[in-house]
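Presented below is the structure to which this report refers.
Every protein chain but one is kept in place in this view of the complex.
Going in written order, the chains are labelled A, B and C, and every chain counts its residues from 1.
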Amino acid sequence: MMAEILSLAEAIAAAVHDGDSVAMEGFTHLIPHAAGHEVIRQGRRDLTLIRMTPDIVYDQLIGAGCASKLVFSWAGNPGVGSLHRFRDAVERDWPVPLAIEEHSHAGMANRYVAGASGLPFAILRGYRGTSLPAHTAGVAEVTCPFTGEKLTAVAALRPDVAVIHAQRADRLGNVQFWGITGVQKECVLASARSVVTVEEIVGELDPRPGAVVLPSWAVSYVAHVPGGAHPSYALGYSARDNDFYLAWDAISRDRETFGAWLDEHVYTSAR
Amino acid sequence: MMAEILSLAEAIAAAVHDGDSVAMEGFTHLIPHAAGHEVIRQGRRDLTLIRMTPDIVYDQLIGAGCASKLVFSWAGNPGVGSLHRFRDAVERDWPVPLAIEEHSHAGMANRYVAGASGLPFAILRGYRGTSLPAHTAGVAEVTCPFTGEKLTAVAALRPDVAVIHAQRADRLGNVQFWGITGVQKECVLASARSVVTVEEIVGELDPRPGAVVLPSWAVSYVAHVPGGAHPSYALGYSARDNDFYLAWDAISRDRETFGAWLDEHVYTSAR
Amino acid sequence: MSYTADEMMTVTAARALRDGMTCFVGIGLPSEAANLARSTHAPGLVLIYESGTIGAKPGALPLSIGDGVLAETADSVVSVPEIFNYWLQPGRIDVGFLGAAQLDRFGNINTTVIGDDYAEPRVRLPGAGGAPEIAAACREVIVVIRQSRRTFTERADFVTSIGFGDGPGYRERLGLAGAGPRRVITDLGVLTPDPGTCELVLTGIYPGIEVGQVRERTGWDLRVAAGLSVLPAPSAAELTALRALIATMPAAKAVPPARAAPEGAAR
Partner (left out) sequence: MSYTADEMMTVTAARALRDGMTCFVGIGLPSEAANLARSTHAPGLVLIYESGTIGAKPGALPLSIGDGVLAETADSVVSVPEIFNYWLQPGRIDVGFLGAAQLDRFGNINTTVIGDDYAEPRVRLPGAGGAPEIAAACREVIVVIRQSRRTFTERADFVTSIGFGDGPGYRERLGLAGAGPRRVITDLGVLTPDPGTCELVLTGIYPGIEVGQVRERTGWDLRVAAGLSVLPAPSAAELTALRALIATMPAAKAVPPARAAPEGAAR
């Protein structure tokens, strides 16, 4: 089963439905902003959003009322400050209440690894001594059958949909990305369906240093969305728009300013 | 602590001692034959040899009497047939008895992963229903704390020494290899010490597609040994000597022929 | 065009693969059959080798699962832990292609030791390789094996890779994802598991082979399917493609042991 190459709107409509668990990954690099905006435009509701580092795009999805739950390990505007829409939802239930399930990065990464490996859980040395297990589901203690050592088990992540942005795909739907590759391979392999937006679609994927290649048969939908990571970046195609990350602090602080920004930059700008 | 760049003889003498557990990896590609021959020349004894796919170089180490135990998952001459020195040791205790501990490839790979990760065990879906657990230590059943599912646990591998062959290192001892990279990264990171033989030592390691880089501080010793993988190969430097693999069947069938080969090609040819 | 029993076996195995399938390939007969399929009716067959090469497109038949040609022609090359954990284990692969030194009436595979005493084996075989997890995880397994009383035994001396265990429900009780050995292809014909009993039954036979010969070369009381079919002989095109492939391989064919033990495991 090869990946289908569709428009962004078609791909999101085919993959993302109300109530789905959706994991958009990209560790600072290759964050699928355009795909997130399409989810907002299509008015999805009651999503369980999963992401190690919810930043601007998740602040926007949460502020737009798409999410009822957030599963994460670090929620902030990197190098800038708080996510105001996220905090407004958690602290004041606006626009809708947001349930949270929080982990550590190592825990989330291993939960994706377990999902990608077809295992129900993963083990790590983590969480011990912290307040996290008392407030977080899917964390348990396991004993090594050989040494008797106590370790931490975390439940596998198996999202309904993975959404990532990559530098390139070929016409068969094979996907290639490089630079900081984060947890995207695990995210796609752990999910039932996947949408990959790409900077360009090429005839052949010539090998690149540090590149991850996802074969077409392991991907559901590919959409050609140049600049689809902005204000994040795609190494070799664009630079991180640090000014936007800084500006987001003011835009997102106030509900009205945020609403106006959403109207101007998301609702009215179909791709 | 940066890697030391030494001669092959110095590196093996510094790293490998009688009674050590030694893992030489390289999955068909990049097999450290020259390093194995140096271990034979230095007359090491009572080694626990670890390798997923013991082939010719382990047949030679076993026939030369260096090993008292073999930990493995597939022992054969790929595409050719049996390992006669290995079988002579297992079936007839010649030249010395050889204890064996055998696993599946998935089990061995995950045992290295656990070792590299500082975990006492790894979990997988494997071994179940087979005769392996009844005859193999380090295999146990674990129950998922979330689903109650039964899975298999395998004990971590933590060799005293890892020995691998790579295409290149730089003068600081950073190591780079590409092509089929197998389980070598995990093997080195799981081991207390490591020896890496390389085709060449360069001023700078320019990025290569598919390359694994081991930083100098994660490696103990680097030795410049061009052709050190023969009859295995180093992608971009040499081709697999299939004729030698085919010829080995006759050489190794008979104890005398083997002894003569060892005298001529190993004992008398110091590097 | 005349052909050998091995050629009939390999062609029959190749026919079992459909275009676009993903196939986890062991070395030896499985690799020959998979590459034959790719060069004939299934150009889009995705070959996956345990060396970590995904979508390898070898022009020449590799002698080992780690030949350079596999890495150079692959869509992606991943580490050995990754190929087993991310790609094989979750059940993403359609077909697992295995050889065997011993196969029992329930499709259980032995590639470890011949003889009842593991500690003092009559013959020491290569061992498991990737086979146990291929047998457990692939959506279905195809076994390719030369048939004789030595290889087709009532009970396997050692179960290296699980087939149907002791019969119905066994795989389910172990929670194995894959459907197990749906097809056993030999140099005499094809066996498939009885839906009720899971016992391997002769369902297809090659032209010119008598059922009596097959029974004679089976170590248990072989059952024959009611609708036993005679399988079509290799076409000239299939034979030409197969012989061209074999010709690309190193002198291996010249060496008798080449066709022995290693098929036992998944390489």
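The rule is simple: a residue touches a chain if its C-beta (ideal position, glycine included) is under 8 Å from a C-beta of that chain, and two chains touch if they have at least 3 such contacts.
The structure presented is a predicted model; accordingly, all values stated were derived computationally and were not measured.
Undergrad: I'd like the shown chains that the missing chain touches, ordered by label.
TA: Among the chains that are shown, those touched by the missing chain are A, B.
Undergrad: Using the touch definition up top, pick the residue from A:8, A:75, A:142 or A:213 that touches the left-out chain.
TA: A:75
Undergrad: Based on the whole complex, identify which of A:48, A:104 or A:167 touches the chain you can't see.
TA: Missing-chain contact among the listed residues: A:104.
Undergrad: Decide which residue listed in A:140, A:180 or A:201 touches the omitted chain of the complex.
TA: Touches the omitted chain: A:180.
Undergrad: From the listed residues A:204, A:243 or A:256, report the one that touches the chain absent from this view.
TA: Only one of A:204, A:243 or A:256 touches the chain omitted from view, namely A:243.
Undergrad: Could you list which residues of chain A touch the chain missing from the display?
TA: Within chain A, the residues that touch the unshown chain are 27-29, 52-53, 72-83, 86-87, 90-91, 102-106, 109-110, 112-113, 124-132, 135, 149-150, 179-183, 185-186, 210, 233, 235, 239-240, 242-243, 245-246, 249.
Undergrad: Quickly run down the residues of chain B that touch the omitted chain.
TA: 1-2, 116-119, 174, 185-186, 189, 213-215, 217-218
Definition applied: only the chains that are shown with their structure count from here on.
Undergrad: If you average the CA atoms of chain A and of chain B, how many Å lie between those two points?
TA: The computed centroid separation for chain A versus chain B comes out at 39 Å.
Undergrad: Would you mind listing the residues of chain A that make contact with two or more other chains?
TA: Touching at least two other chains: 118-119.
Undergrad: I need the residues of chain C touching at least two other chains; which ones are they?
TA: Within chain C, the residues that touch at least two other chains are 85, 89, 137, 177.
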